[in-house]
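Working notes, beginning with the structure itself.
A single protein chain has been omitted; all remaining protein chains appear in their positions.
== subunit A ==
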Amino acid sequence: MQSVSNYSTTRGWSKSKKACMTTLGVLAGGAGALLYALESSYVQAGDLELHPPHLKWSHSGLLDSFDHASIRRGYEVYKNVCAACHSARFICYRNLVGVSHTEAEAKREAEEIMVEDGPNEKGEMFKRPGKLSDTFPSPYPNEEAARAANNGAYPPDLSYITMARHGAEDYVFHLLTGYMDPPAGVQIREGLYFNPYFLGGAIGMAQALYNEIIEYEDGTPATQSQLAKDVSTFLKWCGEPEHDTRKRMAIKAVGLMTILTAALFYLKRYKFSSLKTRKISYKPSSKDN
């Protein structure tokens, strides 16, 4: 420490100058920290829509996997409620195997839909029951048809919706449960609904989830919030199917890196020990003796 302070550039400063510079530094650092905190805080008063608060999901933690029973229930909700208007055209039935359904169950789910295939040997297109490799069916053939059927509003594809919206699954959950009467002074046009979590507040989608609209096969009480939670978990899985693998690999990576760090730290100390403990002796000599 002594040698460090000998070479310090502030050695010649007076005590008051040092105190002044310290105060300036603390003030500048504090202002920076405050700016950063304001920037990253949830209170973004410049926007008019409500930002969804973060919920404690069963997959929130660093080591937490998806709740696969919830994914399975969420698929039921998607299939019976959301799929009436929303497509999920990047998800295949085979993706469900080993995640929420067995292979036999996924095949049965796929066989429920009819898929256009072909051409056959006569050159005609034909319909066949779905296979594991088929994607979830889209309710409308194209965006224009979807808009025409929904008052001009396009129900977005739900495959990657949690990746495509700020707040991800928190947003989906709050949007689904956040319907309410518009506050005084807010005019909502015919065919639109008020939802504070939606950008602009007026959403083309009516409230879709109510208590007991479907019955879960595993007997879970189908309250509105349970339905919303399960379908949000399902959509989170749709957007990030690698989620569980990623966290499992993170455990392995952190474990291995810890071992390697310890080994490299020891190796560095070992190699440097001879350098740091050596002494150079210098014997001045002259030509005289």
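The definition used in the following text is that contacts are C-beta pairs under 8 Å (C-beta built on N, C-alpha and C of every residue); 3 or more make two chains touch, one makes a residue touch a chain; residues count from 1.
Throughout what follows, contacts and distances are computed from a predicted model.
The chain that is not shown carries the UniProt protein name "Complex III subunit 9", picked from "Ubiquitin-like-conjugating enzyme ATG10", "Ras-related protein Rab-15", "Non-structural maintenance of chromosomes element 3 homolog" or "Complex III subunit 9". Here the missing chain is touched by one residue of A:89, A:248 or A:271, and it is A:248. If you put the hidden chain back, the residue from A:99, A:115, A:153 or A:202 that touches it is A:99. Touching the omitted chain from subunit A are residues 58, 63-69, 72, 98-102, 105, 218, 244, 247-248, 251-252, 255-256.
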